[in-house]
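Could you have a look at this structure, given as structure tokens, before my questions?
Omission of a single protein chain aside, the complex is shown with its protein chains in their original locations.
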Amino acid sequence: MFKRTISHLFTKPYTTKYPFVKPKLPEGYRGKPEYTIKACNMIELCGNKGELCFDVKSLVNTNCTVCCRDCPANAIEIVEVDGKKRPQFDLNKCIFCNQCVDSCPRNAITCTDNYELATTDKASLIKKPQPNAKEGTKQ
Amino acid sequence: MSNNKIDIISVVQSKLKDKVEIQLGQLGTAAINTTNGLHRDVLKAMIDADEKTGLTAITGLDLGANLGILYHIHTSNDFITIRAEVPKNNPKIQTIVDLIAGAAFHELEVSDLFGVIFEGNELKGHLVLSENWPEGIYPLRKDVIANEVKLVPAPEERKPPEMGKLVKIIIGPQHPALLEPEKFVVTVDGETVTKVEPRIGYVHRGIEKASETRTYVQDVYLVERICGICNACHAYGLVAATEKILKTQVPERAKYLRVIDLEFNRLHSHLLTLGHAGLEIGYETLFQYFWRDREPIMDLIELISGNRVYASLMTIGGVRRDLKETDFPKIKTTLEDLRKKIPFYRQVYENEPSIKARMKNVGTLSREDAIKLCVVGPVARGSGYDIDVRKDDPYEAYGEIPFNKIVYTEGDTWARMNVRMDEVEESINIVLYALDHMPSGPFRVDVPRNVLAGEAVSRNEAPRGELFYYVKSNGTAFPERVKVRTPTFANIPSFLKTAIGENIADVPPNFVSLDPCFSCTDR
Partner (left out) sequence: MIDIWLILRILIFPGFAFILLLTLFCDWVERKFEARIQNRVGPMVAGPAGILQPLADFIKLLTKEDIEPRDSKRIVFKFAPLVAFTIMVFAICFLPIDGASVLSTGGFNGDLIIILAFSTIASFLLFLSGWASCNPYGTISAARVLTQFMGYDIPLFLIALTPAFIVGSLSIFTIASGVTLASGQTIPIILLAPWAFVLFIITMQAELEKDPFDVPDAESELVGGLETEFTGAKLAFLHLTRDVQIVFGSALVVELFLGGPYGPVFFGVPAFWYSLWFVLKLLAVVIITEYITTLFARLRIDQVLSANWRILLPAAILSLMLTVALVTWVYPLV
């Protein structure tokens, strides 16, 4: 122990001096989920939530509220924007498990590596899809 | 396979003949349905035949007009469930505390949550519910909706401080020695401990009840958050039990990936405990070194799953994401670097005089006590009781991967810490073997969302011991009952026994050596 402690006096400390130095994140890091308007646009939505018994593979007659139903934290709410139903993400409740990414049959939700989400305004954490948005915009 | 493998089923069949009904292959090796208090006779027959019989868990069930009680018993080679039923209007049943000493806490929990009265069990009071829970309302019964229960004011406990020879020190809910809140009232005579009275239940969040109102997919995440340190094992427990009900065949690649996830969990948990033990005895330098060496493991978990702590890799039917071949070299170099540091730590534990002074002959648990109190995990393996679910009842790919079971015989704190240190090395070997022999193929299969009616159990070796899950389904997407028995719940009674007669200054190292995780205990 004696030698090891003395040798540590001459080695660089192990600490990463965040926030001056940002850590290097691996690919596939689960950060904030991001929703793309394009993919979800293609489906006709019928409107009722319906029963919970269906198979993931069949996309016909799918009530595309799968992300809302599968979210463990109930952080996704379906709201009406531009006459279509879209998901609204509440980042207050989100646990960043990315189950919505896995469940979405149209791959409309992707995960980013944005983790610096702290803010002083709670209302800004509810990510509502913008009205009149073009296809392909990310929220 | 030992030469004298005891066939418990034939022993029970010969002793009790037609009085009980035996269903082979259900809930473990077999399920035995009993009536009218015959559960004690079955248990007595098993204990007489096999000395290593112990209790894993007692599950309560709400069956409508009756309350079901399942006794899950493990023996040297088998896992057997004994079923019993009591009517709701007269829920009395005979206790088994005189046969298996470690059953006291389990029975108290069932009587707390379901209202079953175990005649002969002397423990009173609430185990996991708080003092201001109303009497007569048992939360896990189906007619109780959790949000609508009105709490009553707690009875006042104002007692004057006792003057006299014996001082009661409260290792209270908030304490620097404990990671999570629990209360232990330690009665001290000078500096020697005479009695320890525990009160657990401060972290009870009602997860078993909450899992009944969420779908299976959501439940994997809920159950993962029972404990932050052993989260992959909890997720795996639920997933494995559900897959047994669905009779899915998990692909081979998924099995190996699951093994890697579980072993990473074990690595980071053991390094955490080894450091925490250093902190308890005042050795901060050792604590900082262990946690510095734990950081690369957290980075690896982030690499394979996207998050440092909650890996969320398991899902029903396989794993959620694949591990790329390009990541293998990084994992191998990090693990080899960690392996080079282990001899230094072993040498510190062998030679450092202050560690030996604080940890040797502290909190000794003999092998007979370990078997009687049904302890699990490194606590059992440090006392010479060699149980390890990965070897006794292999699951996933553990049957194909060679590794050693680590057993020490001294039974004190020092032995338990050494068990964990050696298990770190074994885990590194397991992961490297799994990476070298990874089969190719799919990593996930699709499963239906509605799970057909049935019930299953799953056991796996969490870092702290054997983790047990029982899942009952009823044909919808919501489970009917999820029962979790965590390893620390089984190990706490051993602490109540080993602390007596020791110095008060020995209580923290003794306690940390059983690696308590109270979030797991209380669920």
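Going by the order they are written in, the chains are A and B; count residues from 1 in each one.
Just so it is clear, a contact is a pair of C-beta atoms (placed from the backbone, for glycine too) under 8 Å apart; a residue touches a chain by one contact, two chains touch by 3 or more.
A quick note: this is a predicted structure, and the numbers were derived from the prediction, not measured.
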Omitted-chain contact residue, chosen from B:Lys88, B:Arg292 or B:Arg346: B:Arg292
Going by the contact rule already stated, which one of B:Gly136, B:Pro153, B:Pro176 or B:Pro402 would touch the omitted chain in the full complex? B:Pro176
Touch rule applied to subunit B and the missing chain gives residues 167-170, 175-177, 191, 278-286, 288-289, 292, 352, 354-355, 357-358, 503-508
On subunit A, residues whose C-beta touches the chain left out of the figure: 1-2, 5, 8-9, 11, 13-15, 17
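As a convention for this text, only the chains that are shown with their structure count from here on.
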Separation of mean Cα positions, subunit B and subunit A [Å, integer]: 32
Could you pull out which subunit B residues touch subunit A in their complex? 214-215, 217-222, 285, 289, 292, 295, 299, 302-303, 305-307, 310, 312, 315, 320-321, 344, 348, 352, 446, 448-450, 476-477
Within their complex, state which residues of subunit A touch subunit B. 1, 4-5, 14, 25-26, 28-30, 52-57, 69-73, 95-99, 102-103, 111
